[in-house]
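Shown here: the complex without one of its protein chains, the others still in place.
Labels run A and B following the written order; every chain starts at residue 1.
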Amino acid sequence: MKFSLFSLLHQGLTGNQGWQPQWRDPAPKPAYDVIIIGAGGHGLATAYYLAKEHGIRNVAVLEKGWLGGGNTGRNTTIIRSNYLWEESEALYEHSVKLWETLSHELNYNVMYSPRGVMMLAHSVHDVQVTKRHIHANRLAGIDNEWLTPEQAQEFCPILNISRDIRYPILGAALQRRGGVARHDAVAWGYARGADKLGVDIIQNCEVTAIRRDASGCVTGVETTRGPISARRIGVVAAGHTSVVMGMAGIRMPLESFPLQALVSEPVKPLMPCVVMSNTIHAYMSQSDKGELVIGAGTDQYTSYSQTGGLHISQHTLDAICELFPMTRRLRMLRNWGGIVDVTPDRSPIIGRTPVPGLFVNCGWGTGGFKATPGSGHVFAATIAREEPHPIAAPFTLERFTTGRLIDEAAAAAVAH
Amino acid sequence: MTAFRSPAGGRIDRSKPIRFTFDGRQMHGHAGDTLASALLANGVHLVGRSFKYHRPRGILSAGPEEPNALVTIDRGGGRETPNLRATQVELYEGLVARSQNRLPGLRFDIGGINNAFSRFLGAGFYYKTFMGPQALGGAKLWARLFEPAIRRAAGLGRAPAGPDPDRYANRFAHCEVLVIGGGEAGLAEALRRSEDPACRVILCDEQAEFGGWMLVEAPERADEMVKALSARPNVTMLRRSQAFGAYAQNFVAIAQQLTDPLATTDAEAPCERLWQVRAGEVVLASGAIERPLVFPDNDRPGILLAGAAETYLRRYGVLPGRKIVILTACDTAYGAAFALQDAGAEIVAIAETRAAPGAGDIAARALARGIPVLPGTTILGTTGHLRVSSVRLGRIRPDGEAEPSGGFTADTVLMSGGWTPSIHLFSQTKGKLRWEEGLGAYLPALPAPGQAIRVIGAAAGEMPAGMRSPALGALPVAGSPDRVKAFVDFQNDVTARDLRLATREGFRSIEHVKRYTTTGMATDQGKTSNLNSLGIVAAETGRSVPEIGLTTFRAPYTPVTFGLFAGQARGDLFDPVRRTPMHDWAERNGAVFEDVGTWKRAHYFLPRRPVDATASGHAAMHEAVQAECRKVREAVGLFDASTLGKIEFVGPDAAEFLERAYVNPVKGLAVGRCRYALLLNEAGFIIDDGIIARLAQDRFHVTTTTGGAARVFGMFEDYLQTEWPDLKVWQTSVTEHWAVIAVQGPRSREIIADLVEGIELSDAAFPHMAVREGRITGTPCRLFRVSFTGELGYEINIPAGLALPLWEKLAERAAEFGGGPYGTEAMHVLRAEKGYIIVAQDTDGTMTPEDMGLGWAIGKKKPDFIGKRGLMRPDLTASGRKQLVGLVAEDRSRVLEEGAQIVPDILAPAGSHAIGHVTSAYSSAALGHGIALAVIEDGRNRIGQLLHIPMERETIAVRVVEPVFLDPEGARLHG
Partner (left out) sequence: MLLIRCPWCGMDRPEIEFRHAGAAHITRPGPPDRVSDEEWAAFLYLRDNPKGRVAERWRHVHGCGRFFNAVRDTVTDVFVVTYKAGEPRPPETGPGESQPTEARP
């Protein structure tokens, strides 16, 4: 059923009995053309675009838990494309362009809200780095503008631009097209869209082995719900990528860290945009429900526990209270953790692997949500054509051998 | 006496009346009341509006599980807190409470219109609409039109407008046993464990008094136990202290309220304290929470949990109503009925959802009291807009539906669906749970590895039979269950039909259902709703509860103030401030400081500070920096370089270590000589630079960048301890030991000459890049002949505590010579004129020595050094890499912008490839024009080329030049 105001009214008047499952709950078939491992946003988007744009509909998305239950449902939903390097700009901008029409594309309101992402500069070095981004973005045709502290406060009235705080705000970069979206809806929208095109989304189905033939090519997977064959497999397992790729004997340049986030109790609208401070580690926006959504940092050690230390969220709230002093009396409602797979250069890996038929899309670190549509789109093309999509081409595994890194972290000298 | 206060009984102090206001209405309560009990004593049930449908809501519970009674407490002066639970707010004289989420008022709220449209506003309705026709802008319509409207309607209370005047404290504590929950089980455990005087026990409870349910049933026993515990020195008792988070290895966070419940606030006293407790063992005695029953219109004001009503009566002396109908699935509601009847209320009937009323003679006792007991009965609906006024009953048929069976008028309905053990903290530690069918709840099964946590009492399911009920989910209704509103999550307005809709739409995992319907995601985190949700989803999908799973319990147990986490980390205490010995002098002399790492560095000196340091700042800064630069080039400048990282290496293998660490050859460095040195990471990229000075055969003084000091020291420690542990070398950080005064400029030798003892300063005896130890003004010093300005210069390392007098003397002398202090900005200009790089400004973690024109520094014959293999990788040796060059705009007066992108052609449409960027750009006083450093692809081969910098409104033509703008021969180094 197409979602619309009309369907909502019609169903409302007829007792809401006509709504159909948004996706099926199919049993796995013995074989598919493509298997996607991981039903997070990126994996579901990959399956959707495989079916939609490449006509490959005999696709299974295997998920060990429930779809959208990993980082897709745990992140702070920030969307922006103001990255430094041209390779990254192309990738994230591709994604922002897809965000702009995604609700229509999927007939699912993903609540993409380009309310502006403001990144604060607190030191002379920050200002230099920020302005370099702005210049690079402008040349790439990506909106990003410099704001004085006063302009920043005008855009976000609760921002503390006092000169007397420990790290006063010296200015900010604003990407007006940046914003947020409703994370669960993205997973569900892609799931519904892919399902409608014939993709089987198989939940509670954990991959336990990757099968290969004598020549080394992949032939399928073993799962907790039995073996499934496919000649092409895309691994989109986020924090668990190392584990899955290990099944094919591939060691990855990845480490999985806990990343925490938290929300406040809902309050009336307070925060009109997204504010990020890499220097003092604070990221905040306000959800449509009224909760302040706050991103904390990673713990220092690798972990799959989906929990982290209290001192990490504590440190983040220090910073939030400095930047937004009137939030001190608000209260934390929920604090949770995800597992982020981090690459040495903080840029993702999208593409082929040394194992024929095995593709990987991982390493999105702390910032993968924003890339969901673009990542799925270029990864689907890469799997379909068995050669990298031009936007994905620089994000190879080989770059770690040649040294051709896409180092988004080095320039800022901080997590991003 | 207020209308609903019982004549006697309860823990309140009737001799102490307290005035308070709710929505401006003046009322009275007593010491010992909560806001909720005091409101009920005044006959006020309507206290809030629900989140989505704005339905009138009353007080449901008597504890932290309260979903409805959220209020804003305003103490004035910025002490305004939204979303507090009236059931937890202690009454104090003059308390000002306001209801929330209503316009214009609680009794009439225009948001209530949503209720009429609720059929269109079911679970997840917003995912299905508001997309707008694509032709009309699609996503833009959402962001500009629909979303703002939804946002305005959402949210509960308002955030305060101003900063928070309150203080928050923090304490770390250790104990052998931490007991969470001061009810009967917790008190008994604390008593038992603290018999051993060596066993430190911490006992915490969220309430103002210890005792838990004993405060209702047996307050004397509670008092005795508390008295006994208080006498023990090894016991710490924390009242008003909510354990809200349980973390790895028995680490528990507790939020303790201090001044908040008091009538007077003290600006000096902390309002809350965060306890971070590491315990040998955690004992969880957190009790159980009563479950509501899910029947149509179960949310009207006047409908309470039975246990809450009994609490209000027996602990607070308040009658929740006078004409009461009870609906129950367990025996404890009978206790409430009897107590309320004894207090004068009329118990109209006890409707039993069970076919046979509970254990023993409980029903018979009710009948004997004249209370009708109606087995197999449920409530089919209630009436009453702002307060329940009647109930319609229904007989439950064997087929699971119900048929009308009469009704009653009533001003109060009490309900009890059984009790759910509070296992939240156990679950937070990832302990394993097991499903207990007879209890309709999960119980702790096995602690997670590494956790010594034990659950006791009701939280462990140790409950009398009368508290136990397997009942979960929605009660039977007459006709279609989708035509009624039976609330499961009161605050978020999630009804049984929303949950059924979600399952119909394919949301089968409880995590999906929760996220789609928002059940359990309100500020009470589903304390009263989670299990009923599970029951409904289980029934709807034909599965057992364990098959559906349980949503993860996440910290905090109850919401915790941001300020509590931030504690004292505000203002200057947000992060340590490092100041040099010359800081105060600089401040007195007009320094404007910049933050570099945690250091404060003098950025430039304004002789007269402008009134508005930001607006007129730019021009004033420009002038100041130009003047400072001129002083250095023409006379002498003083620079506080104390923040530079300094490491001393000692040992027979010190040279060998540095030889392996830095790209430079070090072993051949003569004693008394210095070398500019580059440090790479193993990937081959520059990460730091500095000076290596050899003080003796086995002793080196090495400098690092200010920002890199700690990182570099840690990295060296890593190699020393783990990579080359065989090397006999010791490193120690002397950053804070030595203050550094750079004296730079043609007159520099003159102003220090007669102060220095034991060091011959002539060029021959003490050449450029030399180091000597001696004395200056009688103080031991290490004197470096080094220059980061291109001028004759010295860096005086002097013990930090003795630096200021020397600086003052030198400043006096410099002034006499027409010189003076200069800040980091002038330092940057001066070094850029010489083409000296700043790591992390001209490099960005992707540059090699060769890229920066520093390939000469690499010891070509060395077999290995950190980064050597990295440098050999294909991309690092490829042609076309970016290289450091100088730039001068064709309009020479032009100062370029740092970070500006460089393109070969004057026309650079969006998406053009940048061949490089400006890394440093200044106005050079010495040259009288703008200069810049840049990194450009194949830059050294482009020297002489004209390139372009596309700016927002123009394109700037620039000429590529050598990166050394001034004195390329280095003549000035010799004065």
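The working rule: a residue touches a chain if its C-beta (ideal position, glycine included) is under 8 Å from a C-beta of that chain, and two chains touch if they have at least 3 such contacts.
Quantities reported herein were computed from a predicted structural model and do not represent experimental measurements.
Visitor: So there's a chain missing from this view; which of the remaining chains does it actually touch?
Guide: It touches the following shown chains in the full complex: A, B.
Visitor: If the hidden chain were put back, which of A:254, A:292, A:323 or A:378 would touch it?
Guide: A:254
Visitor: So one chain is hidden, and I want to know which residue out of B:442, B:487, B:649 or B:965 touches that hidden chain in the complete assembly.
Guide: B:442
Visitor: Among B:267, B:355 or B:872, exactly one should touch the missing chain; which is it?
Guide: The missing chain is touched by B:872.
Visitor: Going by the contact rule already stated, which one of B:683, B:771 or B:786 would touch the omitted chain in the full complex?
Guide: Answer from the full complex: B:683 touches the omitted chain.
Visitor: From the listed residues B:7, B:370, B:725 or B:880, report the one that touches the chain absent from this view.
Guide: Candidates B:7, B:370, B:725 or B:880; residue touching the omitted chain: B:725.
Visitor: Residues of chain B in contact with the chain that isn't shown?
Guide: The missing chain touches chain B at positions 247-249, 251, 276, 278, 430, 432-435, 442, 448-450, 546, 549-550, 552, 682-683, 714, 717-718, 721-723, 725, 863-864, 868-870, 872-874.
Visitor: For chain A, which residues reach the chain that was dropped from this view?
Guide: Contact residues on chain A toward the absent chain are 240, 242-243, 246, 251-256, 300-305, 307, 309-311, 344, 400-402.
Just so we're on the same page, only the chains that are shown with their structure count from here on.
Visitor: Centre to centre, by mean C-alpha position, how many angstrom separate chain A and chain B?
Guide: 21
Visitor: Give the list of chain B residues in touch with chain A in this complex.
Guide: 51, 79-83, 119-120, 122, 125-131, 134, 138-139, 142-143, 147, 150-152, 154-164, 166, 245, 247-248, 251, 253, 276, 430, 480, 482-483, 497, 501, 504-509, 511-512, 515-516, 518, 521, 523, 525, 552, 554-556, 559-563, 565-567, 569-572, 574-575, 577, 594-596, 603, 613-614, 683-685, 707, 840-841, 844-846, 870, 873-876, 897-901, 903, 908, 910-914, 917, 950, 952
Visitor: Across the complex, what residues on chain A touch chain B?
Guide: It comes out as residues 3-5, 7-9, 12-13, 15-17, 19-25, 65-69, 73, 86, 99-104, 107-109, 111-115, 122-125, 128-136, 138-141, 149, 163-167, 179, 182, 184-185, 188-189, 203, 264-270, 280, 286, 288-290, 305, 307, 309-310, 313-314, 317-322, 325-336, 399, 401-405, 407, 409-411, 413.
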